[in-house]
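The complex is shown incomplete by one protein chain, all other protein chains being positioned as in the whole.
Order of writing sets the labels: A, B and C. Residues in every chain begin at 1.
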Amino acid sequence: MNRIQEKMRSGHKLLSIYFTAGYPKLEDTVPVIEALDEAGVDMIEIGLPFSDPLADGPTIQASSTAALKNGMHTELLFRQLKGIREKTDIPLIIMGYFNPVLQYGVEAFCKKCREVGIDGLILPDLPLDVYQEEYEPLFKANGLLNVFLITPQTPNERIRKIDEGSDGFIYMVSSASTTGARDGFGPEQRAYFERIHSMGLKNPQIVGFGISNADTFAQATTHAHGAIIGSAFIKMLTEDGKTGIAPFIRSIRKSP
Amino acid sequence: MNRIQEKMRSGHKLLSIYFTAGYPKLEDTVPVIEALDEAGVDMIEIGLPFSDPLADGPTIQASSTAALKNGMHTELLFRQLKGIREKTDIPLIIMGYFNPVLQYGVEAFCKKCREVGIDGLILPDLPLDVYQEEYEPLFKANGLLNVFLITPQTPNERIRKIDEGSDGFIYMVSSASTTGARDGFGPEQRAYFERIHSMGLKNPQIVGFGISNADTFAQATTHAHGAIIGSAFIKMLTEDGKTGIAPFIRSIRKSP
Amino acid sequence: GYYGEFGGAFIPEMLYPNTEELRQNYLRIMGEPDFQEEFRQLLRDYVGRPTPLYFAKRLSEKFKARIYLKREDLCHTGAHKVNNTIGQILMAKKLGKSRIIAETGAGQHGVATATVCALMGMECIVYMGEVDIARQAPNVARMKMLGAEVRPARSGSRTLKDATNEAIRDWINNPVNTHYIIGSVVGPHPYPDMVARFQAVISEEIKWQLKEKEGKEDPDYVVACVGGGSNAAGTYYHYLDNEQVGIIAVEAAGKGVDSGESAATSALGKVGIIHGSKTLLMQTGDGQITEPYSISAGLDYPGVGPMHAHLYKSGRADFIAITDDEAMAAGLMVSQLEGIIPAIETSHAFAIFDHRTFKPDDIIVINLSGRGDKDLQTYIDYFKL
Partner (left out) sequence: GYYGEFGGAFIPEMLYPNTEELRQNYLRIMGEPDFQEEFRQLLRDYVGRPTPLYFAKRLSEKFKARIYLKREDLCHTGAHKVNNTIGQILMAKKLGKSRIIAETGAGQHGVATATVCALMGMECIVYMGEVDIARQAPNVARMKMLGAEVRPARSGSRTLKDATNEAIRDWINNPVNTHYIIGSVVGPHPYPDMVARFQAVISEEIKWQLKEKEGKEDPDYVVACVGGGSNAAGTYYHYLDNEQVGIIAVEAAGKGVDSGESAATSALGKVGIIHGSKTLLMQTGDGQITEPYSISAGLDYPGVGPMHAHLYKSGRADFIAITDDEAMAAGLMVSQLEGIIPAIETSHAFAIFDHRTFKPDDIIVINLSGRGDKDLQTYIDYFKL
């Protein structure tokens, strides 16, 4: 059983953190993972920086640009992650855009993921049908879960299809937006959260986009199994550096 | 008999000078006439300045602009010329464009000309047919000769017609050009001079455009009855002022 | 050569052979089948004629009338000007000329002339006032790209009328091999008539296009701006004798007809002679030609074509003077209602609706004589875009 699937069985609401590899400093990738692990998060999305991150808002864009400028690239990320499994058992997901994976070679990329101990991938611009037609066996052979997104506009029929095709969790985008765009959830979002909950999907749902503090974390996870914080974490990292990680995580975890 | 017609009977080659009224100074009109008379020229064209002198080259254009800036206008010119016949008997011609005459009123203009003692008009942009249809009686009633131009391109037939319609002299433009444009005469001009001479016109011909010194004066008048100097005179006036008038005229008169 | 009391050929004798050659031949040449064929073919394949007659839905809704736009802005080089230069370059070829001169103010006619000279491989000299050269740099560059020589006119006010004077001087100096392509229905006969005939294609097309769209050839009004008046002449041409069709002529009032900074020739002009033609003319009491003002470089000519002087004097046309501010506001309005940025000249024609009222079923054809690309800087500065 994959580390992600195992984690999903846990009774509590999962906190997952996204950060950009090689940010703020090129060598920060592993130290950030270690600090997050120590701070007690449940899962980590390691952002593979891309020049044209079109699903991301300004905060994550800026961190990607900085990471690339720092010298981050795919091969280097794998080098940095080598040996990570000697340090932590936390589920690790690489999140990025499809083009760098394609250039690395999808097969080579999957193999490297397995080698360093990556558990899953989130590639927002690799659509379900292409994945299923071309890449699913490769992912499976390397023990990688592929995570798909749904949004408030995703038709129920398609949600079922995505649920069908997923076997880790569903990344539930909180609202029609790029990352980091909203502040708090309104009645529309809550209705959406309830609607998805009532669908009784086989995969757990982890909510992402727009979660920045204990309050929004609690709202997002009322029905869902967990939530992902990205932009708010990057913002904190930019301002406070790695020493801010533990206090930030504590502030999310505390009851609202 | 008009003073111009009388002058044309003279045996020697006539020297006529064009200058712009109100140039270089507003009050120079009469002093220039007097100086020219004293220096022994045969005929004077007084330029009535116009804002858009499209048949003139840069020298006369500039003098017109300056004269207008000095404050010259039609009524003022007539005021300046009042009493000129108490001072000189030299044939006086007003040369200008038709629009200021039209605005003054052609009849009023002709009457004023008679009052101050003007003998003729040269209005290059008043065409023969319009003159004959509309204005000839007015001119005649006021004792004014109207002078027409011919050029090397004027067809013989039209020259005959112009000769027919003229009763002072024909203004023979030396070459296809605006005033002041050429320097010296070539074989083409000489052929043209001979051609006109051989036509045996009833009106004498006075050559204008391109005459600047004793040499060109002599060439121009080989066959013709006289010649007009305009730009070269204005140029001298600009450089040397009124004191240059007598020496300039002497330099033209001396045998080449 | 006369329209009522206006027109004629008040030219120095030096120009007689040139204009006479043209006068004696232009109607014959224009009537020759091969001339017409080449002219029509170039208008079609090169200029892009017929230009559309476009029903302006949103303008029509706003002003409660049936408003059509004749899209001369879609002509090659951006305005109606090229209809005339195509005609004249073919005329020049027929007359055996090898060298072309032209005057230009804002540069549109200069560009249209340089264009047809390039097309025919003819030498091209364009006279342009020194002041205009400085403020119309893009059009100067276009002419140079097209291989024309741009000669600065340094006399007088160093604008359009002086450029015209210089072109006439050039023609005096080059009477045999040179044809002078005048850009509007001005100058000595036969220019006003010849240019009007070349531009008449505009109303010729309006007639059959309107027939297709409305079932009848005649609108209730034809509207055009008037500087020298060539786009207006073309728009009115085939309707001149049809009194059922109202003619509206729009002039530039600049900062106001009585402000001293205006180009409303019909209101301010008196009968006079400019560039060889007797017409209405802005001038001092002493007959010196004055420099007009308009925010539009194409309307600040101190005269007006003799046809238009006659239309004004006879009452056949309704003349409306539009200020800079009214024209600019109308230009912005048309841009945002119809997605068409008009030349500022043309914008004047769209400002008539505050001055005249129309009936809901009135059909109004406005000649959209040129596009606003050349005027962008003026629009930018004015609206602080």
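As a working rule, a contact is a pair of C-beta atoms (placed from the backbone, for glycine too) under 8 Å apart; a residue touches a chain by one contact, two chains touch by 3 or more.
Here the structure is a predicted model, which is why all the values come from computation and not from measurement.
Participant: Looking at the whole complex, which visible chains does the left-out chain touch?
Facilitator: A, C
Participant: From the listed residues A:Q5, A:N99 or A:T238, report the one that touches the chain absent from this view.
Facilitator: That would be A:N99, which touches the missing chain.
Participant: Using the definition of touch stated at the top, determine which of A:S177, A:N213 or A:T238 touches the missing chain.
Facilitator: A:S177
Participant: Looking at C:L74, C:A163 or C:A343, which makes contact with the chain not pictured?
Facilitator: In the complete complex, the chain left out is touched by residue C:L74.
Participant: Name, in rising order, the residues on chain A that touch the hidden chain in the full complex.
Facilitator: Touch with the absent chain occurs at residues 50-55, 57-58, 61-62, 65, 68, 73-75, 97-104, 124-127, 130, 148-151, 153-155, 158, 162, 173, 176-178, 181.
Participant: Please identify, in ascending order, the residues of chain C that touch the omitted chain?
Facilitator: Contact residues on chain C toward the absent chain are 44-46, 48, 51-55, 58, 71, 73-76, 78, 114-119, 121, 137-138, 140-142, 144-147, 332, 335-341, 372-373, 376-377, 379-380, 383, 385.
Note that only the chains that are shown with their structure count from here on.
Participant: Just curious, how far off is chain B from chain A if you go by their C-alpha centres, in Å?
Facilitator: The answer is 97 Å.
Participant: If you average the Cα atoms of chain B and of chain C to get two centres, how far apart are those centres in Å?
Facilitator: Roughly 37 Å separates the two chain centres.
Participant: Between chain A and chain C, what is the gap in Å from one C-alpha centre to the other?
Facilitator: Computed from C-alpha means, the inter-chain centre distance equals 66 Å.
Participant: Would you give the residues of chain C that are in contact with at least 2 other chains, written as numbers and ranges?
Facilitator: Counting only residues that touch two or more other chains, chain C contributes none.
Participant: Identify all positions of chain A at which a residue touches two or more other chains, and write them in rising order.
Facilitator: Not one residue in chain A touches at least two other chains.
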